[in-house]
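For this view, one protein chain was removed and the others were kept in their places.
To keep things simple, chains are lettered A, B and C as they appear, and every chain counts its residues starting from 1.
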Amino acid sequence: MYRALVLSAHADSLIVMRRTVIGVMGSGENASPQAITWARQLGALIAAENWVLLSGGRNVGVMNAVSIGANQAGGLVIGVLHTPDAAEASDGIDVAIVTGMGSARNNINVLSSDAVIACGNAEGGTLSEIALALKAKKSVVLLTEDAEARQFLQRIGRGMLHIANSPEEAVALTRQLLEDTEDTEDTVQR
Amino acid sequence: MYRALVLSAHADSLIVMRRTVIGVMGSGENASPQAITWARQLGALIAAENWVLLSGGRNVGVMNAVSIGANQAGGLVIGVLHTPDAAEASDGIDVAIVTGMGSARNNINVLSSDAVIACGNAEGGTLSEIALALKAKKSVVLLTEDAEARQFLQRIGRGMLHIANSPEEAVALTRQLLEDTEDTEDTVQR
Amino acid sequence: MYRALVLSAHADSLIVMRRTVIGVMGSGENASPQAITWARQLGALIAAENWVLLSGGRNVGVMNAVSIGANQAGGLVIGVLHTPDAAEASDGIDVAIVTGMGSARNNINVLSSDAVIACGNAEGGTLSEIALALKAKKSVVLLTEDAEARQFLQRIGRGMLHIANSPEEAVALTRQLLEDTEDTEDTVQR
Partner (left out) sequence: MYRALVLSAHADSLIVMRRTVIGVMGSGENASPQAITWARQLGALIAAENWVLLSGGRNVGVMNAVSIGANQAGGLVIGVLHTPDAAEASDGIDVAIVTGMGSARNNINVLSSDAVIACGNAEGGTLSEIALALKAKKSVVLLTEDAEARQFLQRIGRGMLHIANSPEEAVALTRQLLEDTEDTEDTVQR
């Protein structure tokens, strides 16, 4: 599932291969200052890894901060909006996927991500995305100050949910998880 | 939001008004024996209240038990399936809503329910439905043996999530919640 | 796929088996007077066949007329709403399925229907439902005054789209299509 940017040497072939997508999930209006600071850093770090950033795409909270952070660092940012148009899209988004599906789009966020980072409070839409990601067998990295959420979600995550203490640690964990997946796929293919 | 079955006295008017829908959410393959026993009882109790039962509609676990319980007690059962056909529908279902949307259909389950009862382990799809229900401002009644889940979810539920210790208590709580909603709506309308 | 209402003789078994669902698709605000008259009649005829009526559920146009027609004739009516709540539901609906998905819910309408009747102009949402039904290998009965639409859609329907000239003919065609499907399934099972 881990894919690098590959510039082709042949005129007749593809210029770019499918990119690794990392979804960052977090609150909108209810995001804490800490979560927003982390999100901005996460965006920059994800761009530096040459991963595509996917978020819920709105112009508030974690969604907005992570999108602007990645955009300013030169990354490609996809916003998967719950609204039927892009009027409330974050300025940090390159491409808006407009679903018009309300919170049902949360499942698209996790299915489209090679790994999911949940940033801030594990409530509401973010909690649904953690749960949907685990159900879809996606690795989740949880970056939160909420000790009770950490404990509960790590138990039900059964090895698929990992705790990070900083944006740097979240990205390092994600890199490791992608490499583990790649190794598994290589093994399976042989 | 609470609606009773009304037989009209006029030949020219509606025979039935919109029905109250109660969604029961729970695991499929991973459901515990306790959860399945509870689900069967919940189905019968919901039918006795003349509420429509809505479930995820599959022929396993809580979804299957609650549907059969309600059907055998004479209730109307709607199954909202995640699959693109009804091949794996519970035999207890009267009407299959076939979404073909995978877990994105979980949001339809909660939006269509006047109140949501979560039965058994609060994990995977069930946890996503609890989270989506709270986000949509729906009352949730949680019937589980998992003390940690009770504590965490009650905290993040901020007064919208209620703990039950038995199917009877879950249905009594649901009845009270529907009446409270009705009172609020009456007050608002005046 | 054709299922009759079966009252069980055994106390321990199901009271009702899964019901046949017929979807009637048509315009809202843009519905013609002819389409609305037809829709009212279709609703009554569908109820008389003991089929469940499924519609887009709104309180305007064909959706509203067919729902009220079926309700007044004693039928069970399911409205699959595109909105995130039931504020604009037709009074003829027994059970509202609230999707909050906009026009993406059109695919649920057709997947949930054993056969689809398109009533009135084959445009906008209705045309999308005809197309989605044909893609999902569902039989479509088209009741419209638009000769050009009849000709174009019958050609691309490749034997799956049938033309009716009246509500009575539409229901007779639907009954025949359900019986043909049942025969095929019986043959396949042997």
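The working rule: contacts are C-beta pairs under 8 Å (C-beta built on N, C-alpha and C of every residue); 3 or more make two chains touch, one makes a residue touch a chain.
Owing to the predicted nature of the structure, the values given are computational and were not obtained by experimental measurement.
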| remark: Full-assembly contacts of the left-out chain, visible side only, are chains A, B, C
| Quick one: which of C:A104, C:C119 or C:I163 touches the chain that's been left out? | C:A104
| said: For the chain left out of this view, which of A:V98, A:A118 or A:L143 touches it? | reply: A:V98
| task | Write down which of B:A31, B:M63, B:M101 or B:C119 is the residue touching the left-out chain. | result | B:M101
| Of the residues listed, C:M17, C:V60, C:A131 or C:A172, which one is in contact with the missing chain? | C:A131
| task | Kindly note down the residues of chain A that lie in touch with the hidden chain. | result | 12-19, 21, 52, 68, 71-72, 74, 76, 78, 80, 84-86, 89, 91-101, 107-108, 111-112, 136
| said: Even though one chain is hidden, which residues of chain C still touch it in the full complex? | reply: 101-108, 111, 121-125, 127-128, 130-132, 134-136, 148-149, 151-152, 155-156
| note | Where chain B meets the left-out chain, the residues are 84, 99-104
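Everything below uses one rule, namely that only the chains that are shown with their structure count from here on.
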| field | Fitting chain A to chain C on CA atoms, where both chains share a sequence, rotation angle to nearest 5 degrees | value | 180
| Centre distance in Å when chain A and chain B are each reduced to the mean of their C-alpha atoms | 31
| remark: Cα centroid separation, chain A vs chain C, in Å, comes to 40
| field | Inter-chain centre distance, chain B versus chain C - centres from mean C-alpha coordinates, in Å | value | 26
| Junction residues of chain B - those touching two or more other chains | 101, 107-108, 111, 136
